[in-house]
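Remarks on the structure that follows.
Every protein chain but one is kept in place in this view of the complex.
Here is subunit A:
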Amino acid sequence: MTETALRTAPFDKTRVLAWLQSYGVYAGVAMLLIVNTVITPHFLTAENFRTQAVQVAPVVIVALGMALVIGTEGVDLSVGAVMALAASVTALYLGYGLLPALLVVAVFAAGAGLANGALVAFVGVQPIVATLALMVGGRGIALVLLPQLQDLHNPALASLGSGAVAGIPYLILIAAALALLIAFVVRRTTFGRQLLAIGDSRPAAQLAGLPVRRVLVVVYVVCALLAAVAGVLATARLQASDPTSLGNLMELSAITAVVVGGTPLTGGRISIGGTVAGAVLIQLLTATLIKHDLPPSWTQIAQAIVIVCAVYAARGRGKR
């Protein structure tokens, strides 16, 4: 029905698509909430919401960095590998205490981000290729450092993973704080403005004298640091370091969240709220299908449909 209506009014169609790209993700989340309230037993419980939020928190944190990279018309495939690297390094240095271990993780992650950023900004390699190298190599290094799953027994790490303030897990608080921070960076800082300008038109940004290379390198470093935070938090929750499988396919989940959230892959525009909602949408969709005992293959198909819809809405806007 809507299909025919759209076809007869092409002007309305672009407006509908524009609306869909910006707000469709929120509508999707709202719809899933309403449907679940009706059809899923025990959906409206604090416990359920806490579980969902804890599960989605690492994806949200990684997707925040991914949104920044995509805003520069790039992509970072190495985030999953950086999570694994963070898990390995945490296990290796936890003996010195949590804080020193976190510092070493930060150094490793910054190194990974610098490598990505330098390849993109100085060597001029396409982001997808530059970060592919670290996606493969990063997990390799993680496995060299820690060849197999290792249980961790550190009270500080354990409380980071399962502690809570006023019933809200640290994980959720950290993810929320980071989302607010990144949104602030995008909206209010010089860096954020320069990042968007570079993503929208790199030649123009260059001729306007912006520090294009520096901004790009910083973006990839921030993305890697956020992935490392997600890696440490996931490790803390598991109480074990698992470099073999931690963060597997995380790059795709993060890109999905960003794209579904209305951030175009062509750069120049970043929606942090949409990115968070995008991650939540996929999480709710998966949870809904699992709760109704549908096989995992259905989840994948449903995700694919959401992605196709998001890409269609983005394409319909025709940025240039």
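Assume a residue touches a chain if its C-beta (ideal position, glycine included) is under 8 Å from a C-beta of that chain, and two chains touch if they have at least 3 such contacts; residues count from 1.
The rule we apply is simple: contacts and distances are computed from a predicted model.
Asker: Out of "Pyruvate synthase subunit beta", "Sugar ABC transporter ATP-binding protein", "Ubiquinone biosynthesis protein UbiU" or "Electron transfer flavoprotein alpha subunit apoprotein", flag the one the UniProt entry gives for the chain missing from this complex.
Answerer: Hidden chain, UniProt protein name: "Sugar ABC transporter ATP-binding protein".
Asker: Using the definition of touch stated at the top, determine which of A:Thr37, A:Ser159 or A:Thr190 touches the missing chain.
Answerer: Per the contact definition at the top, the residue touching the missing chain is A:Thr190.
Asker: Just name the one of A:Val107, A:Ala208 or A:Leu294 that touches the chain not displayed here.
Answerer: A:Ala208
Asker: Kindly note down the residues of subunit A that lie in touch with the hidden chain.
Answerer: 188-191, 193-194, 196-197, 200-201, 203-211, 268-269, 319-320
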